[in-house]
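Of the protein chains in this complex, one is absent; all others appear in place.
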Amino acid sequence: MTTVVIQTIGRILVPFIQLFGLYVIIHGPVSPGGGFQGGVIVGASMILLALSYDLSSAEARASHKVRIAMDSTGALLFAGIGLVALLAGGFFLEYGIIPLPMAPAEVRGIFILLVGVAIGIHIMALAASLFLHLAEEHEI
Amino acid sequence: MDHAPILVVIAPFVGAYLIPLLGLWKEKLCYPVATVAALLSAFFSFWLTASVLELGTIRYYVGGWEPPWGIELVVDPLSAFMCLTISLVSLFAVIYSKNYIGRELPGGKTTSYYTLILLLIGGMLGAVVTGDLFNLFVLTEIFSVAAYALVCIGRKRGSLIASYRYLILASIGTSLILLGTGYLYVVTGTLNMADLAARLPALYDSWVVIGAMAFLVVGFGIKTALFPLHTWLPDAHSIAPAPISVILSALVIKVGAYSIIRVLFSIFGVEFITGPIPIASVLTWVAAVGILMGSLFAISQTDIKRMLAYSSVAHIGYVVMGVGLAMEIGMTGGILHIFNHALAKGCLFFCAGAVIYQTGIRSIDDFRGLGSKMPVTMAAFTLAAASMVGIPPTAGFMSKLYLALGTLEAGAWVFLIVILVGSFLTAVFYLRVVNLIYFGESRVKSQESRVGVGDSRLQTPDSRLFREVPLTMLIPIIILALGCTLFGIFVFIPLSVVEPAVKLLLGN
């Protein structure tokens, strides 16, 4: 049973949790963390919302269709980066080889960030889905 | 640089993530996308096999990271052979799905069906091309989870429990695989298969290595449905939708067998498994018991799909027996049987699915007189059954011949007798069905004669009811049935890949 205390604390916490999750994703290349960890944190904020309020309020912010679309987009973005490296003449995911007008280290830095963002999008939808999908009245 | 090793895996995975996105927009697009993805991966498999036969083993460094740091894909002739088998049979399963799934699944679930089937295919292809033990564990788990979900997707009565039992048993298997992988990592400090093979000979006395082997063999044995560990198989394989039964029975358990081959021969090495710890001969004995018991269980079944499922338990025994002989001719027979059994069992499950699709018949007794009503399907069924039994011109005969020659060369008369008795028992339950199909008096006809022969009102709806299945289902059936025969006559085609594979595994 949710009470006003739980709802208020949940409401205050959720944006900060999401911000922290995004920070973990963006800072992945230079510090512990990365797409997966950050994605799970953002996904968990939706679970907190669903628990402290109710399912429909979480559902209103991340509906079934949005989650599926994000899930697929993240995975396809990841595969796309790998395939771009392949087109540039390297191995799959060897993104350092992609010819951009900057130093190779910077190219790697940009692409590891992109990979992190792709995984982050994928995982935040997935982590939220794991809970919300079970709670919803869906087919498996 | 040859990119086929990664492309063969990426094609189904990209398809699998494209489908939910397109499914949100138009559900009809799922089937063509899935077919194209399966077709692409079949094309890349052919490319891969051609270049492996030409250039020898291909090593591919994902992300450009070389082995000690990165994950390496290693495609030797055995991997290429498995890739080809998996991508061909699963391509037919995807093609077959169009009409079958349209009828069997409730609306709105086709998207998840095609997503899961592509994940299953991609996971299996990944498991056979990887050169990293931990990666093998991860991909095994990916295709296993997809398989659990696909078993219960049809929502038939009992499918949920079959899926649950499969999940619990197979998860024990995967945990044991991870434990074995951990043991090997602790003693060698590497997870790369080639590195492991180089470092293990110095550690053959270590109990940790023996423990690791035990865990890995039991873990993959559960995935393979090796005889005493097969209890999850009959329920799961018989209750799944027909295309899924095909993939589970023809491919998923074969990937388990592939993993056992890979672990025993490419990691531990022939000297170890035949020398101090004779795991190879233990496997041969287990397989022999499996052949006999699987066939005996199959004889007592009344449901066609359960009979086929138990027959898979018996036939995985032939594969493992050939592998356990650990000598050239026997292994050639065992590995060749992976392909031949995939063709034949795929065809049989497709036929059973076609009969269920058209008439709803599952009981073997009701197959009476189907030969005149679904002539093409039943002819294919007969051909595939002949291949399962091992009647001379078919593919099944060739692999059993190699197996029998292998047992003779090893001087193991017991196993020759087991192969012969096993084939005899297989003949008993397949010929019973074939006999009913062609010579059994149709149940419907006998009803007719009771009502009166002249009554044409009964005949017309029946002949409409029992016509052949749509082309998307018939073509896979015909191609697989022809394959059962042609690859028996032109056995040198699969052998051209199997023989170098066996030579490489045995290290000469």
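Per-chain residue numbering starts at 1, and chain names A and B are given in the order in which the chains are listed.
Assume a residue touches a chain if its C-beta (ideal position, glycine included) is under 8 Å from a C-beta of that chain, and two chains touch if they have at least 3 such contacts.
Please note the rule applied: contacts and distances are computed from a predicted model.
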Omitted chain (choose from "Energy-coupling factor ABC transporter ATP-binding protein", "Cation:proton antiporter", "Carbon monoxide dehydrogenase" or "Multiple sugar transport system permease protein") - UniProt protein name: "Cation:proton antiporter"
Residue of B:174, B:311 or B:358 in touch with the missing chain, whole complex considered: B:174
Touch with the omitted chain, as defined above, among B:29, B:138, B:296 or B:391: B:138
Touch criterion as defined above, residue of B:58, B:149 or B:388 at the omitted chain: B:149
Chain B residues touching the omitted chain (full complex): 134, 138, 141, 145, 148-149, 152, 160-161, 163-164, 167-168, 171-172, 174-175, 178-179, 181-182, 185-186, 191
Chain A, residues in touch with the chain not shown (by the definition above): 32, 36, 130, 133-134, 140
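We adopt the following convention: only the chains that are shown with their structure count from here on.
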Centroid spacing, where centroids are CA-atom means, of chain A and chain B in whole angstrom: 36
Touch list for chain A against partner chain B, complex: 65, 68-69, 71-73, 75-76, 79, 82-83, 86, 89-94, 96-97, 139-140
Residue numbers on chain B that touch chain A, as the complex places them: 1, 3, 6, 10, 13-14, 17-18, 20-21, 24, 60-64, 106, 108-109, 112, 149, 152-153
